[in-house]
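Read the structure below first, then the notes.
With one protein chain removed, the remaining protein chains of the complex are shown where they sit.
== chain A ==
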Amino acid sequence: MPKLSRSDWYDLARDMNWTFGYVNEADVFPEELSGTGRVPPEAWLAWDEPYKISYREYVHNQVTKDTTTYSLKNAVGRSKLFDQLDPGWKSVVVAHYGAIAMPEYLASFGEARMGRFGRAAAWRNTATFGTLDEVRHGQIQTFFPYGLLGKEPRGDWALKAFHTNNWITLAVRHLFDDMFVANDALSVAIQLTFTLETGFTNLQFLGMAADAIDVGDLEFGSLISSIQTDEARHAQQGEPTIKVLIDNGHKEYGQFLVDHMFWRAWRAFALLTGLSMDYYTPLDSRKMSFKEFIQDWVVKQFADQFRDYGLDFPWYWDEFINELDWYHHAIHTVVWNYRPSVWWNSDAGVSPKERQWLEEKYPGWNRAFGKHWDVLTENVRTGNLAETFPETLPVACNLCQLPIVRAAGVLAGAHTDPAPLRHVHNGRVYQFCSEPCRWIFTRRPERFAGHKSITDRLWTGDINPPNIGGVLAYMGLSEAEHGVDADNYAWANGKH
């Protein structure tokens, strides 16, 4: 019997809906889990995913991708390719696994929530594939670093990081809890799949895979490519969701969700991708600066695609564009200074040639940031390494959980006052790195008020002893796991 073509059965099979007779709408789609109640149920029937796939096709595609990726891993695992990689690139890979592997698995919770509580059958169908994608991404990105353990024991931070109170983990976990672990289906679609995946990661994964191949890391390049193609598919859930929301008169709420998460995504990107692109990736392999990447890809994408749906630029757009020049440079200085507190080896990336590149890409870098590295370099050269390590914590933002670096904003001409921004809620003082972080907090304080930043934990006695040794132990780092300078200070001694 000839098989029906997909187009003959797809919509019918996909749109599995029925009228509730024994329960009411709110029982099946409770608002706190679904978040779709602003739009009438029948309006959700307009939800349609641009790229369609059947379960048979999905499984076929995934098996093919897994076969290719795992075969390549087996071949590369027997070679010395990883040993030959630039130390800075190894840091990119180890940082990535610790920060991203577990969130990919946790993203399956968000996808599953859309798969159950998305108000359109088509949406639930697409999200079911998304759930399987994210389970796969969690598994493959813990399995690959497991293969590195003989060469890089901190590959196990792919699994371990999210079970610690490391300060980077606190920031990433706070972000992803907000974005998809503790979020309703509608907000997951707009904040995870539309804002983060369509806006940032889908593009970043393309660039990252290309960079990996360029530096000779075929294994990581193949892995990231295999993930990116899944992302490109399940990221589509955001577009029809925002379209239904806007078509039914709720642009303002969609804009709020985008504004909220675009800023948070930017903060995470500045930390992870900003440092990777401008400091860790070997100079010869840098195709563009982080700022150019954001301008050419993220900004253009937002302008072209998000605005097609009638969305405006977020209200803090000027501040975001301004930060491209300085924010991640400040964060890099802090991360390198606090290098024992991260699970990868921080690459200073400030050899004379690299400083020249930074000044060329970011005119004024030497004036604003080079002077700190002059002091750090002098301490390294004179053997005064103790002065290059911290003895207390920076004050962390109560929203993004990253160090407050408004002082660097003053040096870059972006701010006039280095003081953290404040907000008092129920008698507790909260401190913020920026107006958008404070705005996100104050719009829904009950969502964030119970959390303590790493600095709060030090101040309120959660960390004992309350010194840097106690802090490192609290963060889950044994001495053997402390990050060190990736190049063993060659950059400071003119050997780079």
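As a working rule, a contact is a pair of C-beta atoms (placed from the backbone, for glycine too) under 8 Å apart; a residue touches a chain by one contact, two chains touch by 3 or more; residues count from 1.
The criterion applied here is as follows: contacts and distances are computed from a predicted model.
*Asks:* Out of "Histidine kinase/HSP90-like ATPase domain-containing protein", "Carbohydrate ABC transporter membrane protein 2 (CUT1 family)", "Ca-activated chloride channel family protein" or "Toluene monooxygenase", which one is the UniProt protein name for the chain not included here?
*Replies:* UniProt protein name of the non-displayed chain: "Toluene monooxygenase".
*Asks:* So which of A:261, A:277, A:358 or A:376 would be touching the chain we can't see?
*Replies:* Hidden-chain contact among the options goes to A:376.
*Asks:* Hey, which of A:458, A:472 or A:486 is the one touching the hidden chain?
*Replies:* Of all options in A:458, A:472 or A:486, contact with the hidden chain holds for A:458.
*Asks:* Using the document's definition of touch, tell me which of A:135, A:181, A:321 or A:334 contacts the absent chain.
*Replies:* Touching the chain that is not displayed is residue A:334.
*Asks:* Kindly state which of the options A:405, A:440 or A:472 is in contact with the chain not pictured.
*Replies:* Going through A:405, A:440 or A:472 one by one, A:405 is the residue touching the chain not shown.
*Asks:* Looking at A:296, A:387 or A:435, which makes contact with the chain not pictured?
*Replies:* A:387
*Asks:* For chain A, which residues reach the chain that was dropped from this view?
*Replies:* 330, 333-334, 337, 369, 371-372, 374-376, 379, 387-388, 390-395, 403-408, 410-411, 418-420, 429, 431, 455, 458-459, 466
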